[in-house]
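Take a look at the structure below.
Every protein chain but one is kept in place in this view of the complex.
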Amino acid sequence: MKTTQMLDTYPATINLDRQLLARVIESLVACSQACTACADACLSEEMVADLRKCIRSNLDCADSCAATARILSRHTGYDANITRAHLEACIAACRACGDECEQHAGMHEHCRICAEACRDCETACAELLAAIR
Amino acid sequence: MKTTQMLDTYPATINLDRQLLARVIESLVACSQACTACADACLSEEMVADLRKCIRSNLDCADSCAATARILSRHTGYDANITRAHLEACIAACRACGDECEQHAGMHEHCRICAEACRDCETACAELLAAIR
Amino acid sequence: MKTTQMLDTYPATINLDRQLLARVIESLVACSQACTACADACLSEEMVADLRKCIRSNLDCADSCAATARILSRHTGYDANITRAHLEACIAACRACGDECEQHAGMHEHCRICAEACRDCETACAELLAAIR
Partner (left out) sequence: MKTTQMLDTYPATINLDRQLLARVIESLVACSQACTACADACLSEEMVADLRKCIRSNLDCADSCAATARILSRHTGYDANITRAHLEACIAACRACGDECEQHAGMHEHCRICAEACRDCETACAELLAAIR
């Protein structure tokens, strides 16, 4: 990923720490990808009926992380309120999905790995949120 | 749009008023579409340099509304926290974009129409948020 | 939806018939929404294990229609190759999802309604594709 290079060549001011921002964007993108894959892996499990809530959390988290990654990749006409509100929503989605995946982590490796991606992302978003406030 | 029909044929319980939910989903989808079109219309204006912030708000609002519409279209394993946090984020995006578009409404019809879509969507989301709390 | 109004206020030339374009964009948006809802409805069915392929087709079709709706909503720097290739991909997704949903239409009303949305969208996209060639 060229996140850092793209941040470094942005032609105007960025109101947030570029190194932290790069880490958050990459966590969001990685989490969105892991959640999309986990939803599909759950769908192929024999016990798919027990994984309904997990699939749903995965799909929500994938959508939330994807939207937040895009919003954080824009710096023109920066509005801290927008960034803050979307980080908060995304943290809620990552927490719920991480909690749900963790319950299946002992049985399904994809849920264990996806839970890790959710935790990483939740932590990164929380750090950025703290830096904005 | 077949939003109401899809809600009426969902095979399990939906924890929210279906009529209100349908209205919110359709407002979100309409707002996302209007914002995508407004960003592109602004990009083609001679005075594009004065519309940078508007384009940015449009793109954010389009992404936020699209993600929220998807989340509200899922009822399996419902989690009120996720719904609430995303409605709040989306309201912030709609308000910011509506405010920005309104400033150009006298000069650009697409901004005037887009501002209407943002206001409709903000109002619908706020009504649903009040019903959840 | 304000699709027609947004097309009518676009400040430069649009290389396609605006009325047809509006119809296609609205079909895409409606299909994306129906597919997202159908995936979730399938997930809540008792017989979810028999609906795996349907859920997968729904998710693909939702993503394909959403991306195509956005691309068709942009007219600045128009490139017929991009439009054509995405219409073709979207037609493939709509056909596959319509076929799959149709197989469950007798048993699940949401699949019957979603199949209709897929057929509408496939037809609209094919009409636009024919107009571009």
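Labels A, B and C are assigned to the chains in the order they are written; within every chain, residues are numbered from 1.
By our rule, a contact is a pair of C-beta atoms (placed from the backbone, for glycine too) under 8 Å apart; a residue touches a chain by one contact, two chains touch by 3 or more.
Since the model is a prediction, treat every value here as computed from it, not as a measurement.
Touch with the chain omitted from the figure is made, among A:Glu45, A:Asp79 or A:Glu100, by A:Glu45.
Screening B:Ile14, B:Val48 or B:Ala80 against the full complex identifies B:Val48 as the residue touching the chain left out.
Those residues of chain C that touch the chain absent from the view are 52-57, 59-60, 63-64, 66-67, 70-71, 74, 76-77, 79, 81-82, 85-86, 88-89, 91-93, 96, 100.
Mapped onto chain B, contacts with the missing chain fall at residues 39-40, 43-44, 46, 48-49, 52, 55-56, 59.
Residues touching the missing chain, restricted to chain A, are 1-3, 5-7, 9-12, 25-26, 29-30, 33-34, 36-38, 40-41, 43-45, 62, 66, 69-70, 73-76, 108-110, 113-114, 116-117 (touch as defined at the top).
Criterion: only the chains that are shown with their structure count from here on.
Chain geometry summary: the mean Cα position of chain A and that of chain B are 21 Å apart. Averaged C-alpha coordinates put the centre of chain A at 27 Å from the centre of chain C.
Within chain C, contacts with two or more other chains are made by residues 40, 43-44.
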